[in-house]
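Written out below as structure tokens is the structure these notes cover.
As you look at this complex, bear in mind that one protein chain is not there, while each of the others sits in place.
Just so it is clear, A and B label the chains in written order, and each chain counts residues from 1 on its own.
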Amino acid sequence: MSIATVFEIVLAAVVLGLALWTIAVRETYSATVGFVAYGLLVSLIWVRLDAVDVALTEAAIGGGLGGVVLLGAAARLRATETTTAESRMVRLGAAILSAATAAALAVAILLLPDPAPTLAPAAVANASATSLANPVTNVLMAFRGMDTMLEKVVLLLAIVGVWSLASDQAWGGRPGPRHEADPNGVLAFLARLLPPAGIVIGIYILWTGADHPGGAFQGGAVLASMWLLVIMAGLADTPAASSRPLRLVLIAGPGLFLLVGLGGLCFGSAFLAYPIAFAKPLILGVEIAMLLTIAATLALLLAGAPERSMQR
Amino acid sequence: MSFAGDIVTIVSVSAGAFFFLAGTVGLLRFPDTLTRLHALTKADTLGLGFVVLGLLPQAASLRDGLKLISIWLLALLAGATVSQLIARSARQSGSVR
Partner (left out) sequence: MSAVTVFGLSAAAAVGLGLYGLITNTQPLRKIIAFNLLGSGVFLLFGIIGRRGAAAGFGNDPVPQALVITGIVVAFSATALAIALLLQLYQTAGSTTLQSGAQRTGSRADPAGD
């Protein structure tokens, strides 16, 4: 048993222990903290599985932004801690069902076919169509581009859903309270110092996603967190939901993707077909629009429903 | 060079792991929020610095080494700021004098 295997067993044990603690602990706030730690350790598991792009996404979106939205909700819902639990019968039934599901999945894992079916050779064989070196970016933007475009639409639907929860007075207004922080304090200092570096890092992650692990989602998450930091320090206010430039940014990603797809239909062979000569510039152009849309959408999803009306 | 580099890596990463352990012991054993924050922030940042120092000989190029150092600096900035904010809010909430 090599050292790597021992490390993996320890990592898996810690992750499962954290998952169990998250489910079993009494306070909701502690469960949230446990879940954030769980997400960050799971991204270590992704690195061990040689899926670095997924590890970046899990750390940035699953652990980072997901943790922020859950912590914010747990803080606002502190008054609703309840001590009622489900009846013994429900808990017993749930335990049996969960154990059966986990056992079935474990058996399926142990009985997976050998040799394993894989699409990696197909991805390599067709990589010349886009001249990008990162195979995951190839799959996301070219081979399964339809999925990514529809995912942008899902993000748009989520933000429409969140905004539709505004009350009548606050319709089209600014999400969240106006944050006030001491302008000479530590948070304002961080919000002035970190965002320039963070923006460069976010754009770099997008740019390097063409050939190395990275991409629009991970870079967009970093940009979104920089914007949120500036908002939370009170250096900028959340934009109004009815602002036209904001709405243009939100539809830029899926819109450009759709236009490129229709262009492929008109001038090429199929929907979302890239001409080989222009594949890389087209993909990078779509990714830049996607970066802006993802950053704006993720930040606004965290800001919540509009609470302050525009007439103020 | 690579043997000396490996020795530096092993010693530094072990020192880093020891400091992380010390920080965690401080988190568990110290009596209140401020002392725990102090132990955690100082020891963890120093431990991360040692780990980065140990990884520098293994870096593939100068640029990768600079990226590692910038990771440590960003973690330093974030850790210091967050511990200040937590300490301030702990004092305001009245849990410390």
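Convention: a contact is a pair of C-beta atoms (placed from the backbone, for glycine too) under 8 Å apart; a residue touches a chain by one contact, two chains touch by 3 or more.
In this text the structure is predicted, and so the values were computed from the model without any measurement.
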Visible contact partners (per top-of-document touch definition) of the missing chain: A
Positions on chain A where the hidden chain makes contact: 1, 4-5, 8-9, 12, 15-16, 19-20, 22-23, 28, 31-32, 35, 38-39, 42, 45-46, 48-51, 53-54, 57-58, 61-62, 65-66, 69-70, 72-74, 76-77, 79-86, 90-91, 93-95, 97-99, 101-103, 105-106, 109-110, 112, 116-121, 123-124, 135-136, 138-140, 143-144, 147-148, 151, 154-155, 158-159, 161-162, 165, 215, 217, 294, 297-298, 301-302, 304-305
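Everything that follows uses one rule, which is that only the chains that are shown with their structure count from here on.
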Where chain A and chain B are represented by their mean Cα positions, the distance between them in whole Å: 27
Chain B to chain A touching residues, read off their complex: 74, 77-78, 81, 84-85, 88
Contacting residues of chain A [partner chain B, same complex]: 186-187, 189-190, 193-194, 197
